[in-house]
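Have a look at this one.
The complex appears here without one of its protein chains, the remainder shown in place.
Up next is chain A:
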């Protein structure tokens, strides 16, 4: 089972291209024209979004037990 993470964005690197939202299997990310949003309750910690970002703008912070 993958380590539970919270996906965070480096806003200075992010181009709001929407690619991370496109590859997310659970609609845990929403990218609008002006902002990037993450929905922890939908995330399955698969890290696909982190790999797919063309500029490395996403990273995963380990979640503590119960978070």
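Everything below uses one rule, namely that a contact is a pair of C-beta atoms (placed from the backbone, for glycine too) under 8 Å apart; a residue touches a chain by one contact, two chains touch by 3 or more; residues count from 1.
Note that in this section contacts and distances are computed from a predicted model.
Can you work out the missing subunit's protein name as recorded in UniProt? Choose among "Acetyl-CoA acetyltransferase", "Digeranylgeranylglycerophospholipid reductase", "Carbohydrate ABC transporter permease" or "Cytochrome oxidase subunit I".
"Digeranylgeranylglycerophospholipid reductase"
Just the residue numbers, please: which parts of chain A touch the chain that's not shown?
Residue positions of chain A that touch the missing chain: 15, 17-23, 25, 27, 30-33, 48, 51-56.
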